[in-house]
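A single protein chain has been omitted; all remaining protein chains appear in their positions.
By written order: A, B, C, D and E. Residues from 1 in each chain.
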Amino acid sequence: MADSLSTDGCNPLQKAKRFLCINRRAPYGTVYALESLEVVLAAAAFEQRVTVLFMDDGVFQLVRGQETGALGVKNFSPTYKALDSYEVERIVVERESLERRGLAPKDLVIPVEILNESEVSELFESHDILLNF
Amino acid sequence: MADSLSTDGCNPLQKAKRFLCINRRAPYGTVYALESLEVVLAAAAFEQRVTVLFMDDGVFQLVRGQETGALGVKNFSPTYKALDSYEVERIVVERESLERRGLAPKDLVIPVEILNESEVSELFESHDILLNF
Amino acid sequence: MALLHTVNKSPFERNGLESCLRHARDGSAILFIEDGVYALLRGAEHATMVEHAAPRCSIYALEADLAARGIEPKRLINGVKLVDYHGFVDLAVAHDGVQSWL
Amino acid sequence: MALLHTVNKSPFERNGLESCLRHARDGSAILFIEDGVYALLRGAEHATMVEHAAPRCSIYALEADLAARGIEPKRLINGVKLVDYHGFVDLAVAHDGVQSWL
Amino acid sequence: MKFAVVVNEGPYQHQAVDTAFNFSSAVLERGHQIDRVFFYHDGVNTATRLAVPPQDDRNITRKWSELAAQHGLDLVVCVAAAQRRGIIDADERRRHGKDADNLAPGFRISGLGQLIETAIDADRVVVFGD
Partner (left out) sequence: MKFAVVVNEGPYQHQAVDTAFNFSSAVLERGHQIDRVFFYHDGVNTATRLAVPPQDDRNITRKWSELAAQHGLDLVVCVAAAQRRGIIDADERRRHGKDADNLAPGFRISGLGQLIETAIDADRVVVFGD
């Protein structure tokens, strides 16, 4: 996915910013989950400080056991396992969003940082750049 | 709007069907309201028996006093007044959808047939063709 | 006269399921596809809405959409029948019309 | 640190307003644009949710979106400040960031 | 039995056109007919031949073109929706003085009457959208 990056004219190390990539949609029904993952990887490749937040239906993106063969679309959930090696700083899931959907951390494809609603609210204010998809 | 019609190879009088055009979305935020109106006019031009249903946020399509100048988009609400001359058979609004939105029939740009929830449910079964947008 | 209703949006995000359940008459079928399948997760908020409708409507889910989203059949509420795309077609044939709650 | 939140979807159709209100902290501003303005209709179901948030957040609506939808200002709940696109820009400048509840 | 299929959303952004494709294939596999597939709203964006999706992803347009070629499907793109969104064939290109066209093989551009007509002729109409 990193082949679409261009680093011309930018020296990222000079001014690493805190990016918050906010995922509120389920995977496959729409493209946002896939294309926001590409943004996360791009921001990390620019050596920015990236937090990925999964809330509302976004938590469904991380559900383990996705099998897309019968749909005929690409299963991109293995890519979440690579977030670590891309040095994404924090992977956050909102507790209330999980619970309302009958999900628990063990249902997710990677270990995550579980925050409650008010802690998530603080994230919006502690980051420089908020990206919604 | 009727310039996109083609009547080649179809003799509509032989088999007029009952069309139900279902509008559940608000105008301007998305294009569905405008493009579904074009379908209604097309079906009527084919001399089909057309019912237009406005329910859920679709009832907002009919609110009077729409002024789109500052948005820079076309105000298509006057076209609803032409549905009569196109011989659209029924223009139906769901009562519960209006009430939940704090609206009354006097807020609408044209007189409509107000049906309650269970009467609307019957419409789905009493028409041959259901078109959703 | 019995209709096949389809619901393709997550009930957590959209109102399509609610409108469907308000209008699906006794004896009709409801097929959950795409993000609509999340309505059937046992323990999730909207599952009881569907369970409430189940005695009067047949409830179906598209297998491919469940699998893509990692939802094993055992995670679903009781009484959901699984179909593939052929089964979707068969349901459309067996009913008098299809209402898509977009 | 105070954010400008924008809500652009009808609260009858989507969950964006609810998520926004759960996360907008005291002292932030909420600007309703596009179909989001329907949340502000007095007498409609979701208006009380917004009224409840009003004492702790400033509530704004984009005039052009109200006008397009035939919503006269007198139909709105109390305390909504109207802005044009310049006012939208000014709000973005005056706050520390913009969170769009898409 | 004869089906009419309506597609309201464009490729990749929404699953609608994928579901419509899988459904249409199944209709044919089940021995039924597809009277017409009508692409409306952003659905018209399915009909571009200029897309180059990644190697590891599906090529939605090509799948439709191939299905149409195999089964003689009638894939109709709404002209009014297509003009708004920049999907044009060679005729439209000349008529509007454009310097290029982009309609994919197996698709044709026509009016909304084609939707009404197939709705009348088909036994079932199934709409896929957002």
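In this section, contacts are C-beta pairs under 8 Å (C-beta built on N, C-alpha and C of every residue); 3 or more make two chains touch, one makes a residue touch a chain.
Keep in mind that what you see is a predicted model, and the values were worked out from it rather than measured.
*Asks:* Give the labels of the shown chains that the missing chain contacts, considering the complete complex.
*Replies:* A, B, D, E
*Asks:* Among E:V5, E:A26 or E:A80, choose the residue that contacts the chain missing from this document, as touch is defined above.
*Replies:* With E:V5, E:A26 or E:A80 as choices, the missing chain is touched by E:A80.
*Asks:* Determine which one of D:I33, D:A47, D:L66 or D:V80 touches the chain that has been left out.
*Replies:* D:I33
*Asks:* For the chain that got dropped from the picture, name the residues of chain E it touches.
*Replies:* Residue positions of chain E that touch the missing chain: 10-13, 41-42, 45, 48-54, 57, 61, 80, 83-88, 92-93, 96, 98, 100-102.
*Asks:* Could you pull out which residues of chain D are in touch with the chain that's been left out?
*Replies:* Residues of chain D in touch with the missing chain: 8-9, 33-35, 64, 84-86, 88-90, 92-93, 97-98, 100, 102.
*Asks:* Go through chain B and note every residue touching the omitted chain.
*Replies:* Residues of chain B in touch with the missing chain: 28-31, 71-74.
In this section, only the chains that are shown with their structure count from here on.
*Asks:* Among the remaining chains, which ones contact both chain B and chain E?
*Replies:* Touching chain B as well as chain E, we find C.
*Asks:* Quick one: which chain's Cα centre is the longest way from chain C's?
*Replies:* Using the mean of the C-alpha atoms as each chain's centre, the farthest one from chain C is D.
*Asks:* Report the chain whose mean Cα position is at the greatest distance from that of chain E.
*Replies:* D
*Asks:* Using mean CA coordinates as chain centres, what's the chain A-chain E distance in Å?
*Replies:* Chain centroid spacing, chain A to chain E, equals 33 Å.
*Asks:* Measuring centre to centre with CA averages, how many angstrom lie between chain B and chain C?
*Replies:* Centre separation, chain B to chain C: 26 Å.
*Asks:* By residue number and range, which residues of chain A touch two or more other chains?
*Replies:* 28-30, 56, 71, 73 - these are the residues of chain A that touch more than one other chain.
*Asks:* Among the residues of chain E, which ones contact at least 2 other chains?
*Replies:* 8, 15, 22, 125, 127, 129, in rising order.
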